[in-house]
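Report on the following structure.
Taken from a larger complex, these chains appear in their original positions, while the remainder are omitted.
Read from first to last, the chains carry the letters A and B; within each, the first residue is number 1.
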């Protein structure tokens, strides 16, 4: 169970309610998930985090589904159960199929493997890859 | 510098050369990067890892560029310098623009932030998110 009191809509002050309203409006839902309720003790932390998530996950040069899959990739790597479940659910609601999840996790697993190998062997970055290939 | 001897093409045995040839053919390049040379001491490890990476990164229900960006997301989270540089270079060669890299990293940064918050507050998974929304 959460280590902080979760703030429900009913007991929330106006600043928190405003964020909750925006979360529900943006997502077209009628409930707010526990993550946000855990931040609401500090209304500014709640507001800032929500504004950032909303901006980051909005359509841009990357589409929203791709962004949700990147979120899953990071969450699986960080062993964050809450984030893995919530963003897998979000990705499904945006059209991710079982095949896509499976293929995504294939890449994530492989990346974690080769990350460990490169770090473990202390492999030097090839000159062609320096700066992420920025100047090549 | 690498903690194992890097095996160059000239000194490699036929099994290793076969993998090196396939790496170059698959990528349309005339050189093999250090990562593979570090695995070549154990030809089976080299072959297995390459076969897996080749399969995982091939086009499927996710396109190759999306896969490279997922690789970057995991590598940034794991603090793997080699992997971050090499897959950023690979993503650029497949069309990733500066804007896409910047937007990608915005998501990666946000995911690492909210992962820490969810783990730190020990937030319970909402029932609607259980099983990644599989049954909802």
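Going forward, contacts are C-beta pairs under 8 Å (C-beta built on N, C-alpha and C of every residue); 3 or more make two chains touch, one makes a residue touch a chain.
Values in this document were obtained by computation on a predicted structure and should not be read as measured data.
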item	value
Given 2 placed chains, full-complex copy number	6
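Methods note: only the chains that are shown with their structure count from here on.
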item	value
Rotation angle superposing chain A onto its copy chain B by C-alpha atoms, nearest 5 degrees	180
Centre distance in Å when chain A and chain B are each reduced to the mean of their C-alpha atoms	19
Residues of chain A that touch chain B when the two form their complex	1-4, 31, 33-35, 38-39, 49, 52-53, 56-57, 60-62, 66-67, 69-71, 73-75, 77-90, 92-93, 97, 99-101, 103-104, 106-108, 110-126, 128-134, 136
